[in-house]
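There's a structure below that I have some questions on.
Yeah, one chain of the complex is gone here, protein chain that is, but the others are all in their spots.
For clarity, chains are labelled A and B in written order, and residue numbers in each chain start from 1.
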Amino acid sequence: MMDRVAVLGQWGIDTLRQFGKAGILFYRVLFYPPNFKKSCPLVIQQVYSEGVLSLLIIVVSSLFIGMVLALQGYHTLSKFGASQELGPLVALSVVRELGPVVTAILFAGRAGSAVTAEIGLMKATEQLSSMEMMAVDPLRRVISPRFWGGFISMPLLTLIFNATAIYGAYLVGVKWLGVDAGIFWSNMQSSVEFHADIVNGVLKSVVFGVAVTWIAVFQGYFSIPTSAGIASATTRSVVYASLAVLGLDFVLTAMMIGEW
Amino acid sequence: MLPQRLIESLVGLFLLFAIFSLTVLAFQVSGLTSLFPDQTYTVTASFDDIGGLKVRAPVKIGGVQIGEVAQIGLDPVTFKAVVKMHIRNQYNDIPDDSSAGIFTSGLLGDNYIAITPMYNTTYLKNGSKIEMTHPAMVLEKLIGQFMYKIGNNGNNSSDNGEKNEKK
Partner (left out) sequence: MSENLVEISHMSFQHENGKVVFEDVDIVIPRGKITAIMGPSGTGKTTLLRLIGGQLYPTSGDVKVEGRYIHQLSRKALYQLRKRMGMLFQEGGLFTHLNVFENVAFPLREHTQLSESMIHSLVLMKLQMVGLRGAWRLMPNELSGGMARRVALARAIALDPELIMYDEPFTGQDPISMGVLVKLVRTLNESLGLTSIIVSHDVQETLQIADYVYVIVNKKVIGHGSPEVILRDPSSQLQQFVQGLPDGPVPFDYPAKPLVQDFLQGGTT
């Protein structure tokens, strides 16, 4: 019996230490600022590999999500004779929730896992150690640019997701299902508020970006440098990041709704 | 590895795409007309009953929105609802004897305030108060009135019937 309690306690302490390590890593990445001239190209490189290369999956997913939303929404709304509310339905769902959350989860799966695997592999092949022994701080050269790359890419991807999803909904709703274009857009415009909805959505995506990239970088940096270790670090990074996004989404939504 | 210049251009394109999306979202989706909050002046009005009026509900003249409800409170002395409205500065020639009423948009929609302009030559300005107000039409009261009327008609006809019989 006492053994079980001891095991639980040990697990608790280990988890606490993980959080501590993550916090220290975060602090060092943020507050030991790299000198801009050297690190700008590195960050741009990372924005390319994390952001630009994720565009395909984001755009395709958002188009389909927008189209399905319009299809399902129209189907249900027309039962109440409320099909002119399709615009607001799609826009509010996407901009407030689906945009930030789905983008974050897709990003975690595509870019987050890539970052974790990359850093883990660099650790396993002793590239990080070589850098350290060459008096180059791997945190500044490898970890920090990847963190800022994710931080910058996420809100941009979310904006693109929002716009393409609504466009997809427009295609299905107006062009195919016959909702009047004028009503579609004007009802949407009167229900969606820039500051409350769109800006809040982007704010959410910034928070998600920090969370996903932080988890990805942490898992990679502290992974066990074997092939099994890297594999499990990569899956952990995706799972934890997705769960964190969903949890944070609830907290943020509660805070934002409370305001208004 | 792609050459650095190509990568930078692609990142730049990415950024442009995102800014474009933001613009679309701002103007097409949320109908933002200007990025800066309008300059407004505040006007108050007291209502017997505001029904379902909420903060940020529109204030309209002739169906056109000229402002929004900023604050709803209760006057502790008169127990009337005190509503503060922000009206956009460009509409600064509303006669100060205009009346304000609470209406419903559509059959089951949200409440809004409609101002009916009158004839005075002095205008509403910051801090003015609208004196003439009409309360919201509350469904229960309407039904109550309706039933009272029916009840009365019924009584009248039965009274007449009794009188006739007595004679």
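Methods note: contacts are C-beta pairs under 8 Å (C-beta built on N, C-alpha and C of every residue); 3 or more make two chains touch, one makes a residue touch a chain.
Keep in mind that this is a model prediction, so the values were computed, not measured.
Among the chains on display, the ones the left-out chain touches in the entire complex are A. The chain not shown here is touched by just one of A:T76, A:S129 or A:T235, and that residue is A:S129. Mapped onto chain A, contacts with the missing chain fall at residues 122, 125-127, 129-130, 132-137.
In the analysis below, only the chains that are shown with their structure count from here on.
For chain A in complex with chain B, the touching residues are 41, 44-45, 47-48, 51-52, 55, 91, 95, 155-157, 159-160, 162-164, 166, 185-186, 188-190, 192-194, 197-198. If you check the complex, the residues on chain B that touch chain A are 4, 7-8, 10-11, 13-15, 17-22, 24-26, 28-32.
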